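Missing here is one protein chain; the remaining ones are kept as they sit in the complex.
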Amino acid sequence: MSALYDLAVIGGGILGGAAACRAAEGGMRTIVLEQQTLGSGASGVNAGTLSLQIKRVKLMPYAIKGHELWEQAGERVGFHKTGGITLAFNQREAELLHERMALKREAGAPIQLITPARVAELEPNLSRKVVAASWCAQDGYANASLSGAYYRTLLDAAGVDIRERTPVTAIDRSGGAFQLATPAGTIRATRLLLACGAWLKGAGALLGLDLPVRARVNTVSVTERGPALVGTVIGHATGLLTLKQKPNGSVLIGGGWQGTGSPDEGRSSVDPATLLPNLRLAMFAVPGLDRFRVVRSWTGFEANVPDFYPLAGAAPGIDNAFLLGCVRGGYTIGPYIGALMGDLILGREPELPLFDPGRFATTAAAA
Amino acid sequence: MAGDLHIGSARTRTVSFRFDGEALTAREGETLAAALYAQGRRTLRISRDDGGPRGAFCFMGVCQECVVAIDGRLTEACRTPVREGLVVESVR
Partner (left out) sequence: MSDYDLIVLGAGPAGAAAAIKARRLGLRVAVIDEAPAAGGQVYRAPSPALTIARPDADRAKGDDVRARLAASGTVLYANHRVWSLTPGFSVISIGPDGPLTLEASNLIVAAGAIERHIPVSGWTLPGVIGVAGATVLLKAHGVLPGRRVVVAGSGPLLLLVASKIIAAGGEVAAVVDAAPRTGWLARAGAMLARPDLMAKGSGWLLALLKARVPIHSGAAIRAIHGTDGVESVTIGRVDRDWRPVGAAERRVPADAVCLGFGLLPSTEVTRLLGAEHRYEPELGGWIPAVDASLQTSVPGLFVAGDGAGVRGADAAPLSGELAALGVISRLGRGGDLAGEATKIEAEWHKSGRFGGAMSALAVPPPAAAAMIAAGTTVCRCEGLSRAALDAAIVAGARTLADLKATTRCGMGPCGGRVCGEAAAMLIAVATGWDREAIGQPSARPPLRPVPLAAITGAFDYDDLPIPAPAPL
């Protein structure tokens, strides 16, 4: 009979990693099962934007805490606090900006409105067609591709067992513990956390849960290294552009434009039809990009549920099973909400409330 | 390295261009990478990483080592035919 873990986490991204670390630090014997490699999903392929200006109002307290954790991780994750500017290029966007930033400011983000003249001072290479803008000194970015290596270090330090390239193909909970079937054998654990991002729906189905999880396919592009153009994180009033230039001179362009594909197909692809407006918006905001070449565009899955708030809490109707995912702004918020989840699993009261998956009908089947 | 590495005679007219301010000539229609290489201008840029010289390597649009700036835009010298009056700057 194989060893019995106190907690098995399915999913080796930021959320699963942070929850596993907290649980292990609290004394639980913990294992992380990852179908690919640590941080190879959304945790590793997102644009790395740490901007409070694009966070949802209700999630702002979590984003502020998450931001602090990334700042503490510092160089290990390529953290840079640069400040960020959000731009509006017409009256409609200006109204949207004013309305949204006021609410985000009320929620605790130190956001202020700035004039186009101030934008030109801060970032002389931005378009002069700005009609309104906001500024947040807290904003910045980190290097998402380091997420896997960073959490590997943390998990190792916390004594968590890591099994990579280990997909879970079936879950049996008849014997009082969860028995997780993998190609490398069965893993047994008394508690189970599903934190597998866009694959949450499939993992939930193994427990008989019908989770209302869908996946967006976000596109990110990077240019080759070039001369300095911008120093801050640049956004757009609609949220459909994020842009920053790394210290090495490459420019990262995101904004959530949709590619094609799905987790079920196992792959996603850049859609030239959405890449084009994404890049055009970037060029419009930073005209000097016309001297740059794009070297790569890629896509990653971002899971969500109909209300676009997290699934974070006990799995409906299944003792000792927990769900964590669908966190909008998950890169920023992930380290924090993951730790809160670890607290919940340890039986402690989380510092901030979680988001009960029971708000959705999930039809837990008898297993 | 001395002299011109061209073999055989040119079939097209000679055109003038500038590389980092220096006035040079080439056979019209040959690529910038070949023209510069043949006349001993083999260093096309200085590496940002080690400060060492870099030049054309694959001559077929794969390696990106021969990237230069033409009118400020980054371009592969091995895929750019030399034209009269071209102004080429190395990338540093």
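Each chain gets a letter, A and B, in the order it is written, and its residues are counted from 1.
By definition in this document, a residue touches a chain if its C-beta (ideal position, glycine included) is under 8 Å from a C-beta of that chain, and two chains touch if they have at least 3 such contacts.
This is a predicted model, so every value here is computed, not measured.
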Task: Selected residue (touches chain absent from view) among A:R22, A:K65 or A:R100 - done: A:R100
Open item on the list: Considering the complete complex, identify which of A:D6, A:E34, A:E123 or A:D271 is in touch with the unshown chain.
Closed with: A:D271
Open item on the list: Considering the whole complex, not just the chains shown, which residues of subunit A touch the missing one?
Closed with: 37, 39-40, 44, 54, 56-57, 89-90, 96, 100, 103, 129, 145-146, 148-149, 152, 222-225, 237-240, 256, 260, 267, 269-272, 275-277, 279-284, 289-298, 308, 328
Task: Touch residues of subunit B, complete complex, unshown partner - done: 1-3, 5-12, 27-31, 34, 37-38, 42-44, 47-50, 52-65, 67, 73-75, 78-79, 81
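The rule is simple: only the chains that are shown with their structure count from here on.
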Open item on the list: Suppose each chain is reduced to the average of its Cα coordinates; what separation in Å results between subunit A and subunit B?
Closed with: 44
Open item on the list: Going by the contact rule set out above, which residues of subunit A touch subunit B in the complex?
Closed with: 224-226, 248-249, 290-293
Task: Touch list for subunit B against partner subunit A, complex - done: 48, 64, 69, 72-74
